[in-house]
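A single protein chain has been omitted; all remaining protein chains appear in their positions.
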Amino acid sequence: MAQRVGIVAVAQTKFEEKPGLHIGELLYQASRDVMKQTGLEFKDDGTGIDSTIASGYDLMSGPGGAYMFLGYIVGAWQREDERVIEDGSMAVYYGAAQILSGHADVALVVGYSKETQIDKNLIECLSMDQVYQRRIGLDFVSSAALQAMRYTTKYKITPEQLAKVVVKSRKNAKNNPYAYCCDTITVKDVLRSTMLCDPIRVQEAKPTPVDGACALILANEEKAKKLTKKPVWITGMSSCYDHHELGYRDLANCDSLVTAASKAYKMAGITNPLKEFDVAEISEHYAYQEPLWCEGLGLCGKGEGGKLTDSGKTEMGGELPVNPSGGVLSGIPHCLAGMHSVVECALQLRGEADKRQVKGAKKALAHGVDGPAGQLHCVITLEN
Amino acid sequence: MTGERIAIVGVGQTVHKSKRTDVNTAELCAEAVEAALADAQLTMKDIDCVILGSFEPADGYSGPDKWIVPEIGAVGKAGFEMQNVGTTGGVVCATGFNMAASGLFENVLCVAWQKMDEAAGAFGRGGGGANEYWTGQFPMSPITNFARRTYDYMTRSGCTEEHLAMVRVKQDQCAQRNKYAQLKLGLTVEKVMNDFLLAWPIRRLHMCPTTAGSAAIIVCPEQRAKKVSKKPVWVEDWFTCHQGGALTMAEDPQASTLGYACKKIYKRCGIINPKKEIQAWEVYEPASTAELRWMEEVGICEDYTAWKLFEQGRVGTDKEIPFNPSGGVTATNPIGCTPVVRVVEAALQVRGDAEEHQVPGTINRALATAYGGQGENVVFLLKKTL
Amino acid sequence: MLKKEEPQDPAVAFRYPRVITYKHSLGYQSKFAHALKMGRIIATKCPVDGRCTIPPRIVCPMHHVRQTEWVDQGQRGKLLSAFKINFPMFDSRTGDLKSWETPIVSIELEGGARMDGWCAEKDTEKLKSGMILEAVWRPPEERKGRVDDILYWKPV
Partner (left out) sequence: MTPQIKKSVADIPEEPIVVEVQAHSNFLVTVGNTGNKFLTEIRDNKTIMGIKCPQCKKVYVPPRTHCPTCFTRMSEWVKLSGKGTLETYTVVRYQEPYMPKEPPYAYGVIKLDGADTGIVHLIGGVDLSKIKVGMKIEPVFKEQREGSILDIDYFKPIG
């Protein structure tokens, strides 16, 4: 990248069911928080926030054009205000690109999601193509299950290995005051939980419904240095699409993640991700995704994701702690997972992650995913 | 601007029709992409980033990009989907411009689409843009919005229904010369004035149609653009000027950010006399009557005087003010894609490739806009030379 | 303005009916709904310039300050504009096509906020900007905390 983009402030709300709260209140809380941290306001003379980028599925907030009535909360009044209809990591990606383009000096990136007001599965089903896959009733859960079955059978990943991912996630979540689900759980509990969609068990899927919002402020190098003493730099980023039809890909691989990661690593000059990164936040909506995405991210070889989990390298205190925050399996709403990863990574690199802090973290890896069975991946590398 | 200077090297659109039963939405997009690639003399291999978008409520999808991507051959490429009601296409272009200017990509493809023949049932119960639970209690639609806007405009300016009809006739005359336009009706002032009244003073002919269509543009940073294209159209500046529900039509019937956006962008680009310095205009007018107000807001004439220009017959493709030479949105309106069509048409004008509806003389600068929601706008300035 | 669809060959085109149920939390707007149930109209007020807004907003869009103050808007208002819809349009409550015989009016309330409503006077010729209208409410037991708890506005 020609110049660096800095994250100068991050915020998140507590993730929980908030049925009584208006969706705008979530946006307001998160965005006000980052504005307070930096002292920035919405101004049109170039001394405040120049641009807002939101992320969130529109159909989740209301039947059509819902964001049209929410934009003003994050400063849309006669200003740049755009919306990415993908996972939040893509909004960060676009925000950084906007700053690199010189079109904005300071950008506010917000993500919001209110699962309590909607059937999440139905909205996800509406992402499938209408003639074939939606007609037979496929949604993101069953797509993921098809991928999980393919992955676990091809590479002999055991149910215990996947259960360990859940146990680790919930254990880590205990240290995270924002996490939704941090109950003590054992491998046995996970394996005994109800089957949701073979081979995915209820405990191996992301807890739902959860509400929450995240916000970050991005700035160009010059302004970032002025705005904070502890800027976190985005060093590499990329997204990549895969086939939509599940049958068109080999579900045991995640080719698009491999491509996205290699592009991002190249920008950041990373050659050995497992060694060079100090912390990683990965969007694992289901337990099998953590080992699979780890393979795609080059943290281990193909088919070795299970062994990586067994080795303890991804635990807190291991070589590369994965999801010290508890990750999506501790309950992060739909569409927010990737942005939450970036927020958590930034906290780690600023040394502000409190009890979940990875000591001396210098380089971090954030990942977001959208689409059925990981169709669209986004990888962002960060440095302090 | 610290980023790269950028240019549009290829544009493409489908022939816009009210119905397309021979293709599905993804195949419709592929047609536009094929056209844009052919125009740029590039292949899909060259493209490294795709930005997609459509007005989702009329699409039947939540995140339709996932399904469109393989059909346009964009598997393995970077990208994401953007959306913002009517300005979706504008946001798609702005995002594409940002991506190209960021220096991260060499060739950025922006695609937007809408297949309105499928969406006829989209605006039933609880649907159609009405989201906050009480706005859903009034039959609010662009028709009622523009009825109110126009009513207010007529009271303030003193223009008559006949002037509104003149605007529509001009648009039709322009559309007749555009082979991609949907409605080519051969209208006269009498015909328009006798048309079915939807909500006074809006007649059926004044409103934009529903269209199945798609459009695509390819954007490159400076070095690459000079290498691949003989006629790059430089993107001078762009500004996404939204208002996010800050004002409803009830609060201000003239709510619009267009004037503000234009003032800001003219200042940034050092434009003092827009009427002279910009030679072609492609402005998103969801109703023909809106064109009057938009002409004033973009700085062609004083507030509430635009109707006089029509009375004097000064607006048209080969006339003093070439406003919407393509026929505009009242002739063609694939909602989410419409702003991209505006940019495509503006680029064609700058290149001198608009064929029958080409504005005579050299087009050094062209302005394109997007409109959406209750007065949200995106403004683009394109120019011939750097 | 939907035409009745002729039966289609599903291999060419087919219908995909769907229902999405939203459980919208009104949150900070709940007070507005409670007020409607009580037969009152209230609006949020910007602490900077005093502008009152309906729908109530969490922050002032222009000044970006939290709006916590609510102001009673009275029962009367000044007519700003009126127009009539001459064609059947969807009732978004029921999904049916419906003819709309009463004009939609936009009113500036006594408290300064502006809102939409239906008007009792069907002849738009008789509706002049600036005339005073008064709210006519549903009986209290029928009110649901929605804007249509106001049946219509009638000229005073």
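Each chain carries a letter (A, B and C) given by its place in the written order, and its residues are counted from 1.
Keep in mind that, in the parts below, a residue touches a chain if its C-beta (ideal position, glycine included) is under 8 Å from a C-beta of that chain, and two chains touch if they have at least 3 such contacts.
In this text the structure is predicted, and so the values were computed from the model without any measurement.
Taking the full assembly into account, the omitted chain touches A, B, C.
Residue-wise, the contact with the chain that is not shown comes from B:Thr43, picked out of B:Ser18, B:Thr43 or B:Thr155. Checked against the full complex, the one of B:Gly73, B:Pro142, B:Pro286 or B:Gly373 touching the unshown chain is B:Gly73. Listed by residue number, the positions of chain A touching the unshown chain are 19-21, 62-64, 119, 121-122, 125, 130-139, 141-142, 145-150, 153, 194-200, 243, 245-248, 251.
Residues 20-27, 30, 33, 37, 43-45, 60, 70-73, 75-76, 115, 117-127, 133, 136 are the ones on chain B that touch the missing chain.
Although one chain is not drawn, its touching partners on chain C can still be listed: residues 5, 8-27, 30-31, 33-35, 38, 40, 42, 70-72, 74-76, 78, 95, 110-111, 132, 145.
Just so it is clear, only the chains that are shown with their structure count from here on.
Note: the chain lying farthest from chain B is A, by mean C-alpha position. For chain pairs A-C and B-C, the one joined by more C-beta pairs in contact is B-C. Averaged C-alpha coordinates give centres for chain A and chain C that are 38 Å from one another. Chain C has its Cα centroid 30 Å from the Cα centroid of chain B.
Multi-chain contact residues of chain C, defined as those touching 2 or more other chains: 16, 18, 24, 26, 55, 61-62. Shared interface positions of chain B, i.e. residues touching 2 or more other chains, are given as 60, 126-128, 130, 132, 135, 243-246. Across the complex, chain C meets chain A through its residues 16, 18, 20-29, 55, 57-59, 61-62, 64, 66.
Against chain A, in their complex, chain B makes its touches with residues 1-4, 24, 26, 50, 53, 56-57, 60-67, 69-70, 74-85, 91, 94-95, 97-104, 122, 126-132, 135, 238-246, 257, 260-261, 264, 372-374, 376. For chain C in complex with chain B, the residues that touch the partner chain are 2, 5, 12-13, 15-18, 24, 26, 53-55, 61-62, 80-81, 83-87, 89-96, 98, 100, 104, 106, 114-116, 124, 129, 146-148.
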